[in-house]
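With one protein chain withheld, the remaining protein chains of the complex are depicted in position.
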Amino acid sequence: MRHLLKLVIVVVLLAWVSSPAQTDPPAEVDSVEVAEVTPPGPVTSLSVTDKDNDHGHATVLSWEASVDDSTGLANVISYEIFRWVPFAMDHVDSLRGQLSGLRAEIAAAEDVTDEMETRLDLLEAAFDAAIDNLPQAHGQYPQNGEWRSVGVVASGVTAYGNTGTKEPTSADYIPDYADLYYRVDAVTADPVVRTASEVYGPVQCYGQWFNTDRSPVLVAVLAFGFFTLLFVTLAKKGTDLYVRPLAGIEAVDDAIGRATEMGRPILYVLGLGSAADVATIASFTILGRVAKRVAEYQTALIVPTYEPIVMTVAQEVVKSSYLDAGRPDDFKEDTVFFVTQSQFAYVAAVNGIMLRELPATCIYMGKFFAESLILAETGALAGSIQIAGTDEIAQIPFFIVACDYTLIGEELYAASAYLGREPILLGSLKAQDYAKALVVAFSVIGLIFANLEWTWFVDLFHVAN
Amino acid sequence: MKRQFPLFLVFIFGLFMVFQYFVPHETSEWVYEFLLDWILVIGIFALALGIWSLYKVSVDKIKTRKANWGYSYVTLFGLFVMILFGFTSQNGDSWGWYFIFVATVMLTIGMVIQAMVSSGQKGLSLILAGVFLVASVLIGMFDNAWSFHFYTAEGLQNSMFRAFFDHILIPILSTMFSLLAFFIASAAYRAFRARNLLASLLLLAALIVMLRFNPYLSPIFGDYMAKTSNWLMNVPNMAAQRAIVIGIGLGIVATALKVILGIERGYMGKG
Amino acid sequence: MSRTAVIVFAIVVVLFAVSWVAKAVVLSDTSDSGTLDAFLVTVAAFLTLAIYSFLYKDNPYYKFAEHLFVGVSAAFWMCQGFWTTIVGNLLPRLSEGMANWFMQPYQPGGYDLGFLNLSYTVLYWIPVILGLLLLMRLSPKGGWLSRWPLALIIGTTAGLNFVRYLRSDFIVQVSSTFVPLLGQEPHQWQGIGAFFSNFSLDASGQFVALLANWVIFIGVFCGLVYFFFSKEHTGLFGRASRVGIWVLMITFGASFGYTVMGRISLLVGRLTFLFEDWLGLIT
Partner (left out) sequence: MNNIGIIISLVLIFGGLLWLLIRSIGGHEVDRRVIFLFIFLSVAAPVIFRITFQEKATPVVEALFDRIENLPPGSNVLLSFDFDPAMAPEVQPMANAISRHCLNNGYNVVFMSLWATGQSLMTTTLSRVILPEFPELVDGVDYINIGYKAGNEGVLNVIVSDFRKMFPTDVNSVPLDSTEIFKDIKSCADLDLIIALGGGRPGPKEWVLFVGDPADVPVGVGVAAVVAPQLYPYYPQQIVGILGGVKGAAEYEQELTSHHERFADMDTPGIDMMGPQTLAHVVIMAFIVIGNIVYFRSRGKGGKS
């Protein structure tokens, strides 16, 4: 017992030395009282590293549990993590508070005085200087600073991530390239009774230039890029590339012919996607093809659009198709027009167009949402032949049910390659197919391995974040 | 230059976005966040373009006396009145001359449009527009019951703005959406016919799932109907969804790559 | 206008006028602005019925509602976009003066690239300029300039999509197909009785879960075969692709059936409005 008491005193003293400014130094505790709750053994082998694969401003701590964590005295209930923070940080905090207060004041003020602006400029400069000074202030360890708690974890846990923000304007800012020092206390039910670990430091956090967690994605990117370039090169060399026919695509030409015979217009709906959506990009290519045919047959084309940018692009596409067909003069600006960027207002307008213009053919290609069925049923009411294509899975069933031909999912993207019959586009379609074959192959291999419980293969496909 | 430079931009920005995904460093993050913000800002300018196009289409329709041209006045009225509401708001409880003001502004715009579309006699319309304009300016200057708000979003709280939203936009919008209840029935009637194997599968699956949503019918079929349809939604559905998702995912990846490399350039106006 | 149209119009006007008056009388007990509220409810009911009239056939009332809807919604989005994005997010970063004028907190900031210190103010002018270039679309000569901002948007999004979908829809989905097929933990065979009594996926084990995994695997496999473009669908390959399209069709049918309920709810919502808020038939 006397031996233990001695040990306790030593440990407590040690803790006191290593934490000169802790708010409730355990050293003040009477050693008689300590005997009631014996301080636990300290955390050992504390190590702190910069957090990997991030933008910096974060560290990761790991340690070995105290001997009294669920074993021995079993009195550790939590670990408290401390970081040594220079007083310069308080200065930063105070400046930050003043700055946001002043900004709020200026924003609320009826008119801003020169005095306010001068104050703001000064304050901003002081704040920047204080931030720049932080690494140097950290270098002064252990002078001009104190230990501050950054977090608590339950007993049994032996790791902690001290993640700060990168914005100096945030209170959680942790500077990069500054010497950080850490310590972990093993805490008992009586928070006063605790044992500090040895101090670990200095350690600096910084941002990485490559996220190794994402390596599987990089491999996939490279493989995909390689396949695409390979097949495009092959296609350019004139290798014959077979692609199976798609009913929906072949129907497009017939439908244009039908419209010409009936002397009724063709309605082309680009959907609700933005110009950057892949479905819309594919749809532009199909629109180009349709517009060219329309120009050749001199049929009318109506393209109501939902998005202003889509309208801009569609105008360009249709215009150059007319140019290609050698009939630039037949192009009318109002072929492509903007309706409104509100889903159902757009639908209401397109419905109206269908029932008034009675198009011979309606083509819906792009992104569609709930309106798909409203459009397709109204089109059926107007007696049109309807061809649809979308990558919105939820809407495919409605198009399948209500339209004459439907391009399912990626068939829409493939359509642009079909229509153009350009070797380059066909080549990339091949690449896509081979990637799919790879998926199947990986699935089969992965399945077998998963069932044999060889997890390493499955782990290859694990992308942490 | 006109076509090559944009393609070059696409390449550069596309490549950057691919690279930044692998670079956690602050600098890359920072540029990334900026680019996303930029896209938002550019999108707002596009909206202005859209409003202009809507205005132009409507006015052209009136001008060329296309079928149903009269309704374009309704569109223009809705457009301008709602914008006006969005930038004004009541100061107290009383509306004062507000509605007269709105009417004079609308008449001003109407007269200007009239002058634009008519081939002869522009003079009278312009004079009237001037008169209404003066009237509305005078009301605006001397009526204190309401005011313009160009720099705080009070217009959005304007009770007329809200009223138009709640009693015009919302009812029409929800009603349009609810048309689907009727159309889903007519589509089911028209298309769910056992013409061939595929159509029969479609029909059968739909029937089973619909039965599952009928608690009154489950006593007849027992629990199995519900469980079968649940299984349909969870298992074959899962498989098909996954096949489509993988396909679409690859398609998007391939198309994105083609766009970055400048292989797919249909969107630039050359199919 | 034909004679019938005039008569119908007159009836519609009278009916809704009566509705307004009746509603105003009812509402005047509870509200100060009963007349206005009654008017608004009546307008909403009129517009609702105008849209439904489209189910019978196209008519002037539908056309009216449609055109009004287009105008009002466009303006609504414009106002929202103006206040939230331009005033809320852009202007406070463009310049301090503008931020103060619009009574928004100024959001300065910048980044030191090492060789170049950039501030927000400069950087946010770039999208403004690009946005203005987009408007060049309106000029017959400068239209080509509008491709620049477009290129930025499309390039950025393409790059984002490229890696994002490769990860989420490809790698993650592939690894999701790695499921136990042979009955290792936690799916243990618990006898034929348990199989029939617990015919669902959440069963704590069971043959069913395994069967489900097999069906999913075969379904995904055949589905992918169906989407394979470079090979003719003949022979074994053709058979797999046929199974693929069956699975797809079953799924589409099921999804369709599943959706009916949501669509009916929407109608319930509208009818509730008509019967409750307008006609007062139910409470």
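Order as written gives the chain letters A, B and C; numbering starts at 1 within each chain.
The working rule: contacts are C-beta pairs under 8 Å (C-beta built on N, C-alpha and C of every residue); 3 or more make two chains touch, one makes a residue touch a chain.
These numbers come from a predicted model, not from an experiment.
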item: Neighbouring displayed chains - absent chain, whole complex; value: A, B, C
item: Candidate in contact with the missing chain, chosen from B:Ser136, B:Gln241 or B:Thr255; value: B:Gln241
item: Residue of B:Met106, B:Ala163, B:Ala185 or B:Leu198 in touch with the missing chain, whole complex considered; value: B:Ala185
item: Residue of A:Ile393, A:Leu438 or A:Leu460 in touch with the missing chain, whole complex considered; value: A:Ile393
item: Positions on subunit C contacted by the hidden chain, ascending; value: 55-56, 77, 80-81, 84-85, 88-89, 105, 107, 164, 167-168, 172-173, 176, 200-202, 251, 254-255, 258-269, 271-272, 275, 281-282
item: Residues belonging to subunit B that touch the chain removed from view; value: 29, 33, 36-37, 39-40, 165, 170, 173-174, 176-178, 181-182, 184-186, 188-190, 192-195, 203, 206-207, 210-211, 213-217, 230, 233-234, 237-238, 241-242, 245
item: Missing-chain contacts mapped onto subunit A; value: 100, 104, 165, 167, 170-172, 343-344, 369-370, 381, 393-394, 465
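Just so it is clear, only the chains that are shown with their structure count from here on.
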item: Central chain of the complex, centres being mean CA coordinates; value: C
item: Chain whose average C-alpha position is farthest from subunit A's own; value: B
item: Averaged-CA centre spacing for the pair subunit C and subunit B, given as whole angstrom; value: 10
item: Centre-to-centre distance between subunit B and subunit A (centres being mean Cα positions), rounded to whole Å; value: 25
item: Per-residue overlap in subunit C, given as positions that touch at least 2 other chains; value: 51, 54, 63, 65-66, 69-71, 73-74, 76-77, 103, 134, 137, 147, 150, 153-154, 156-158, 161-163, 166, 170, 174, 177, 217, 220, 224, 227, 248-249, 251-253, 255-256, 259
item: Shared-contact residues (touching 2 or more other chains) in subunit A; value: 214, 217, 221, 224, 275, 278, 281, 309, 312-313, 316, 339-342, 344-345, 348, 356, 396, 398, 400-401, 408-410, 414, 429, 432, 436, 439
item: Contact set on subunit A toward subunit C in their complex; value: 103-104, 106-109, 112, 124, 169, 214, 216-217, 220-221, 224, 241-244, 274-278, 281, 309, 312-313, 316, 339-342, 344-345, 348-349, 351-352, 355-356, 394, 396-398, 400-401, 408-411, 414, 429-430, 432-433, 436-437, 439-440, 442-443, 446-447, 449-451, 453, 458, 461-463
item: Subunit B-touching residues of subunit A, taken from the complex the two chains share; value: 53-56, 166, 176, 207-211, 214, 217-218, 221, 224-225, 228, 232, 275, 278, 281-282, 284-285, 288-289, 292, 307-309, 311-313, 316-317, 319-321, 324, 334, 337-345, 347-348, 356, 370, 373-374, 376-377, 380, 391, 393, 396, 398, 400-402, 408-410, 412-414, 416, 419-420, 424-425, 428-429, 431-432, 435-436, 439
item: Complex contact set, residues of subunit C against subunit B; value: 40-41, 43-45, 47-48, 51-52, 54-55, 63-90, 101-103, 111, 113, 123-124, 126-128, 130-132, 134-135, 137-138, 144, 147-166, 168-170, 173-174, 176-177, 199-201, 212, 215-220, 222-224, 226-227, 244-261, 263-264, 266-267, 269-270, 273
